[in-house]
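Sharing a structure with you now.
Note that one protein chain of the assembly has been removed; the remaining protein chains are unaltered in position.
After this line comes chain A, so read on.
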């Protein structure tokens, strides 16, 4: 699946998007997998209360299932308007 990062999450991880082969069944599982990869991921995901997640472009929460998901995005709380 494609994993996207925005704003300071993108800067901390160092890339806007990557393709990941994963067997994670929930967003939390995917986060755990990413954190185990490298320090920069671990740092970016250290405080999940500071993050929001969208699965296939719909806002959801970290318990959300990933079955059939094509795109997961992580970003800070939005500041539009």
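What we mean here is this: a residue touches a chain if its C-beta (ideal position, glycine included) is under 8 Å from a C-beta of that chain, and two chains touch if they have at least 3 such contacts; residues count from 1.
To be clear about the criterion, contacts and distances are computed from a predicted model.
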item: Which of "Branched-chain amino acid ABC transporter permease", "ATPase family associated with various cellular activities (AAA)", "Formate dehydrogenase subunit delta" or "Molybdopterin synthase catalytic subunit" matches, in UniProt, the chain that is not displayed; value: "Molybdopterin synthase catalytic subunit"
item: Chain A, residues in touch with the chain not shown (by the definition above); value: 4, 6-8, 54, 57, 59, 73, 75-81
